[in-house]
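In what follows, a single structure is set out as structure tokens and then discussed.
As you look at this complex, bear in mind that one protein chain is not there, while each of the others sits in place.
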Amino acid sequence: MPGLDEVRARLRSFVEERDWDQFHSPKNLAASVSIEAGELLEQFQWTDPQPEHVRADPAWQARIEDEVADVALLTLLLSERLGIPLEDAMLRKLAKNAQRYPAAEFKGSARKAPR
Amino acid sequence: MPGLDEVRARLRSFVEERDWDQFHSPKNLAASVSIEAGELLEQFQWTDPQPEHVRADPAWQARIEDEVADVALLTLLLSERLGIPLEDAMLRKLAKNAQRYPAAEFKGSARKAPR
Amino acid sequence: MPGLDEVRARLRSFVEERDWDQFHSPKNLAASVSIEAGELLEQFQWTDPQPEHVRADPAWQARIEDEVADVALLTLLLSERLGIPLEDAMLRKLAKNAQRYPAAEFKGSARKAPR
Partner (left out) sequence: MPGLDEVRARLRSFVEERDWDQFHSPKNLAASVSIEAGELLEQFQWTDPQPEHVRADPAWQARIEDEVADVALLTLLLSERLGIPLEDAMLRKLAKNAQRYPAAEFKGSARKAPR
């Protein structure tokens, strides 16, 4: 599979070729992540299927893949715009979450940790 | 920088150690992407700053990094749950967008292409 | 119960007393509706309770009431800003939906009508 760096390179060309940087303020990109996240959620609006159930319906799976990709592309674009090294930030946040939710204490529990 | 595969491996351990798979239906993960996207957008609720303006405020930049990472982690988790190869899906969606928005026609324009 | 007109009057005073009109562009208000909708959804992030189950937990019910009110207040504020008569718009949209989803055809079905 191609790495995220290849996606970064192609995304940069895509934006440059269309001269779209002018629209990509951090706020506009954050709003776009939210809009696309809503379209992704729409795929599950009235139903809560098991993964196997989704994968048994290739058209549904394909629509979800498209929406997931949109969220990911816009999140990556925002990261690039703000100089955020996305993979590093993900690992750092995961380490924070591991501290906030100790496995021994939160095993099998969906409750929120206090802020 | 670590690759996305390292993030995948650590994310899998994190979830397994807490026995949280049971909460991670595709719908719950899609809802969580949306919730986190809202928290990200909240960082820009009443303002539309240039990237330099954000980066000049390290606490603000750090909060945004955390929110961006949350969106990305949950999007990756949903992809894993549905067997979506995220980097591939991103490249495919980018290729679709390139067809839908020909550079010659949409250069410098923020209008939507017809569906 | 007070009518929506009383809410409108108090909302207008609230905003005027704080001189907050300057922040309330339609986009900022639409973004705020989305942010608050995310906070509302967070109340149901990992669970799908029956209404009775929520109402049996007064603290949970109260948090949801607060989030529902935030979404409604911001939606009303956006309507006022754009001169949208909200109750009329709701009735018009309901009539449109009734046409798009004929009862005979969509009874008991959660599928989407074609656009």
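The chains carry the letters A, B and C, assigned in the order they are written, with residues numbered from 1 in each.
Everything that follows uses one rule, which is that a residue touches a chain if its C-beta (ideal position, glycine included) is under 8 Å from a C-beta of that chain, and two chains touch if they have at least 3 such contacts.
This structure is a prediction, so every number in the text was calculated from the model and none was measured.
Tell me, which residues in subunit B touch the chain that this view leaves out?
Against the left-out chain, subunit B lists 27, 31, 34, 38, 45-48, 110.
Against the chain that's been left off, what residues of subunit C make contact? List them.
1-4, 6-7, 10-11, 14, 17-20, 22-23, 25-28, 30-31, 33-34, 37-38, 40-41, 43-44, 47-51, 54-55, 61, 64-66, 68-73, 75-76, 78-79, 81-94, 96-98, 101, 103, 106-108, 110
Touching the hidden chain in the full complex, which residues of subunit A are there? Just list them.
Touch with the absent chain occurs at residues 23, 28, 31-32, 34-39, 41-42, 44-46, 115.
Please note the rule applied: only the chains that are shown with their structure count from here on.
Taking all residue numbers at the subunit B/subunit C interface, are over half used by both copies (same) or under half (different)?
same
Roughly how far is subunit A from subunit B, centre to centre by C-alpha average, rounded to an integer in Å?
That pair's centroid distance is 2 Å.
Centroid of subunit B to centroid of subunit C, CA atoms only: how many Å?
The separation of the two C-alpha centroids amounts to 26 Å.
Can you list every residue of subunit A that touches 2 or more other chains, as numbers and ranges?
Those would be 27, 31, 34, 38, 47-48, 110.
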